[in-house]
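First, the structure itself, so that you have it in front of you.
FYI, not all chains are in this one, though none of them got moved.
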Amino acid sequence: MRIDGRQAADLRPISITRHYLKHAEGSVLIEVGDTKVICAATIEEKVPPFLKGTGEGWITAEYSLLPRSTQTRNIREAAKGRLTGRTHEIQRLIGRALRSVVDLKALGERTVWIDCDVIQADGGTRTASITGAFVALVDAVNTIYTDPEKPFPIKDFLAAVSVGVVDGTAVLDLCYAEDSAAIVDMNIVMTGNGDLVEVQGTGEKHPFTKAQLAEMLTLGERGIAELIDYQKEVLGELSWKVGRVP
Amino acid sequence: MRIDGRQAADLRPISITRHYLKHAEGSVLIEVGDTKVICAATIEEKVPPFLKGTGEGWITAEYSLLPRSTQTRNIREAAKGRLTGRTHEIQRLIGRALRSVVDLKALGERTVWIDCDVIQADGGTRTASITGAFVALVDAVNTIYTDPEKPFPIKDFLAAVSVGVVDGTAVLDLCYAEDSAAIVDMNIVMTGNGDLVEVQGTGEKHPFTKAQLAEMLTLGERGIAELIDYQKEVLGELSWKVGRVP
Amino acid sequence: MRIDGRQAADLRPISITRHYLKHAEGSVLIEVGDTKVICAATIEEKVPPFLKGTGEGWITAEYSLLPRSTQTRNIREAAKGRLTGRTHEIQRLIGRALRSVVDLKALGERTVWIDCDVIQADGGTRTASITGAFVALVDAVNTIYTDPEKPFPIKDFLAAVSVGVVDGTAVLDLCYAEDSAAIVDMNIVMTGNGDLVEVQGTGEKHPFTKAQLAEMLTLGERGIAELIDYQKEVLGELSWKVGRVP
């Protein structure tokens, strides 16, 4: 039994509230246990210089912790004047993961800005950001999808979850207390058809075996399938457009 | 009649949710019409260098807009690497306003960090920040107030509101659409006993007369009295401690 | 009687030296008591992006203290790599105040850069900057005013002064020693026809009453009228062009 009463393969309670912000083209509040992230998707009618004239679009992501989302206050990166290495890493991960399921040609010469702002942090903020941002992205892309003769620019579902090894046992969706005690910390991003987009496992405190890796992958696959089921439920009819090719 | 159906002297609907964040010593979500701000108060057991050894404490404030709180996405200051002049101005205003009602000696050698993060912006974000931060501050200070023989470190209530002149008429608590149309834009901060802490009026688009200034001050005074009544209601029994001297 | 022998409503001795710098389109040295500021106005034949193609011009201001203008040396902002909040606030105030009396359409697509560099500081540097910069601005704008059939781009005079409450009495034009002792510190900017452009009063150390506000406004109005008389004297014949509409 885990610190919060869950079994090894249990996700925490999850909730995604769509249309959370008045001004954004797509936005959600995602809550995974006590972790809460606002994910906003903004459509901008231009692309970075390396894509000009190619007809292709781009997805880019930014991530931030509110100063008091964490147990002790973390200093604002705007006040420090620069992003930490951790933020850079997470922003790049979110952008890469979302791009893997977007048909950038079908998107057209547009940039979608994904903003993930963590209101409250209790472990798994980067995976919650990906899972929530996917839903905001679908809503935002839908506002520019006007021609049903064309493929919908989002090709497949996408969600992410953390797995780890705590007290010798592989567990799913670690809260902060578990995360601190884990010897391995791994983040997995998968698509709706069960393929891998990212696998990032780190055994800084303790190297891990191939057997443990296999166990964690199995748990992660199962968790992501549940998360994608929930995304479909939340998106309702709109979920049918994902992957649609006329 | 105003754009949203209010009379000149009407405030927008207001709501303050206490204990909004799990980790902070004090925190609220304040909603004023469509403007929503998370205000967190953090107690740190040290002071800036200029106060070391004086026995006095300090209050300092930081303010930020989420990128998609606004109609068009605003670039993250952390990405730009520096704060805008507007942010500097607002942060200094919030800190100064709160310090005016705090007995820094009674606070002791501690810093209270006030973080105001705007989730959604529809005019009046700086005044909503002050009104909400006051409540978060009372909650935070209460966690360290252990000796009833001593004065409570907060001496009086404090709230803020905007006033302006739109279409030749002075109006209270401007929403964004009114703000854009106003010839004068003024922010007023007052205490529970009706004294002024800040008066900041700007007639960039059109200088204003002393008569208009007087009208705006009258509206502001009335609005702040209402806001302070609501703060008292929200704080409940805790409101009795404000200004308490044994 | 005040620390330097003045009455409550007395300004300090003032002097404005026009054409102080060889290269600038307009420049003055303004001395207000021991406060000395060099104000330069530079005409640039382009505008910020948001004004391109509109036919309108812009006024922007920068402000700086020489390191040893102050009692103890202040660290150069260029060495720190960023502007302080105080500098941001003052720069924005100066720019906003000057723009309020300029007909930006008549100015045409040009930017006027106002540089206020404080050589010696003894209180009131921001108000001296505004009062001096106005004269430099008139000189600079005059160099591009070639068609007498068109309105002169400066619509009215403009000056600024500080007021405050020291030892319970409202006083005009505070020197540094008074500023440090004041419970309220207020800056007022007014036009030649007596309208208000900015009112910024702060009672950080002590909230103030509406009666004190009224007293300070009265003093400020009187001081600004004197300052504008002096600006007219200094500008001589050129002063007739201000506000001129053919």
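Just so it is clear, A, B and C label the chains in written order, and each chain counts residues from 1 on its own.
We take it that contacts are C-beta pairs under 8 Å (C-beta built on N, C-alpha and C of every residue); 3 or more make two chains touch, one makes a residue touch a chain.
For clarity, every value in this text was computed on a predicted model and none was experimentally measured.
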{"item": "Given 3 placed chains, full-complex copy number", "value": "6"}
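One rule holds for everything that comes next: only the chains that are shown with their structure count from here on.
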{"item": "Given chain B and chain C, the chains that contact each of them", "value": "none"}
{"item": "Distance-maximising chain from chain C - centres being C-alpha averages", "value": "A"}
{"item": "Same or different residue numbers at the chain A/chain B copy interface, by half rule", "value": "same"}
{"item": "Rotation, 0 to 180 degrees and nearest 5, that superposes chain A on copy chain C via CA atoms", "value": "120"}
{"item": "Chain B-chain C separation of Cα centroids, rounded to whole Å", "value": "29"}
{"item": "Distance from the mean Cα position of chain B to that of chain A, given in whole angstrom", "value": "34"}
{"item": "Two or more partner chains touched - positions in chain B", "value": "82-83"}
{"item": "Interfacial residue positions of chain B with respect to chain C in the complex", "value": "82-86, 88-89, 91-92, 96, 99-101, 156, 186, 190-191, 195-210, 213, 217"}
{"item": "Touching residues on chain B, where the partner in the complex is chain A", "value": "21-24, 27, 34, 38, 40, 42, 44, 62, 64, 66-71, 73, 76-83, 87, 113, 115, 117, 119-120, 122"}
